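Take a look at this one; I'll ask things after.
With one protein chain withheld, the remaining protein chains of the complex are depicted in position.
Let's turn to subunit A:
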Amino acid sequence: MDFFKIIDQLSEVDADVLGRFNSRRAVFGSLGTAAKRSALAATPLFLGALFQKAYAGTAATGVEVLQYALALELFEQDFYAKVKASSPYANASAADKAAIDQIKKHEDSHVTLLRGAISGLGATPVTGVTFKAAVFAGLTTFKTGAAATSQLGIAQLLEDTGVRAYKGRAGELLGTDLLTVALQIHSVEARHAAKIRDMRGQRAWVNPADDLAAHPVYTSGVTTGSTPAAFGLVVPPYTAPSPVENNTTQSNVDIKAGLGATYTASDAAAAFDEYLQVAEVLDNSRAGGLIGA
C-alpha cells in the first residue's frame, strides 16, 4: 500500500484533502523520517484514523458504497484481463486493442483508488470478484456474431451496468467529496460504454434501437434471484423496480409531450440514463450471473 499515492490521488480530486488532515506539514512532520513514514503508512490503524478524521460523517455508508464500487471495478478489471489473454482478442484490430488497453488502464486505476480509500477508512477491501471462466469460454468472438457470445457484447453490458450502478448509489454520498470521486468514475464508465458501443456499431447512447435493448441490463426489477451476500457486500433494501432504460417519464414529467415541444420516445429515452439498485445489479440476470470463479 502506498499511502502517499493515496493522498496524492485524493488531493488531485479533492483539493481540500490535505487541509482536512491536521495540515500537510503536520502530517509529514509527525511522520519524521522516510523509514518511519513507510512503517507508519503501512499501519491500517494509522490510515484509518487519518481518513476518518478527514471524512468524518461520510464514512458510515461511504465504505459500503466504495466496497460495492470496488467489487464492480474488480469484476470489470478481471473481464478485460481475460479478454486481453484470449485468442479472439489476438485477432482484433490495433485500434480496438488500444481502446481495450485504455479502458483496462482505467479499471486498474479505479481498483487502486478505491482500495486505498477503503483501507483508509479502516475497512478491508473486497477481493476475488472475477468474471466466470465458464461463461467467458463461451464468448467465442471479439465483436462479430451474436452480441451475447461476443466479448464486446458483454463489455457493453458490463459498462452500461456500471453506469447504472454508480447512479443508483450517488444519493448515499450526498454532499461529500467521495461523491465527486464517484461521479468522476461514473462518467469515465459512460465514456467506456460509448466507445464499446461505437466499436460494435451501436449508438453511443442507450436507445430502443440497440441490438441489446431487450437485455435485463436495460430493463429493471430483480428477475431470476439475486446474490446479495456475495463478497460480504451490504445490499440496501430493495423496494420497487428502478425505471427501465426506455423510460420517457422523468420526475413525473412526460418528456415526449410535457415540455412544450414534442420529442420522440427514442430521443426522450436516450436523453436520460437510468439507475439500478444493488439487488438489481447483483441479480443473476445481470452482473450477478457473470460473477464467479
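The definition used in the following text is that contacts are C-beta pairs under 8 Å (C-beta built on N, C-alpha and C of every residue); 3 or more make two chains touch, one makes a residue touch a chain; residues count from 1.
To be clear about the criterion, contacts and distances are computed from a predicted model.
Colleague: Write down which listed name, "Putative repeat protein (TIGR03943 family)", "Ferritin-like domain-containing protein", "YeeE/YedE family protein" or "Carbohydrate ABC transporter permease", is the UniProt protein name of the chain that is not shown.
Modeller: "Ferritin-like domain-containing protein"
Colleague: Could you tell me which of A:T130, A:S150, A:T219 or A:S242 touches the chain that is not displayed?
Modeller: A:S242
Colleague: Just name the one of A:L66, A:L157 or A:I255 that touches the chain not displayed here.
Modeller: A:I255
Colleague: Can you list, in ascending order, the subunit A residues touching the missing chain?
Modeller: Counting over the whole complex, subunit A touches the hidden chain at residues 9, 12-13, 61, 95, 98-99, 102-103, 105-110, 113, 163, 166-177, 179-181, 183-195, 198, 203-205, 207, 236-237, 239-243, 249-253, 255, 258-261, 263-264, 266-268, 270-275, 277-278.
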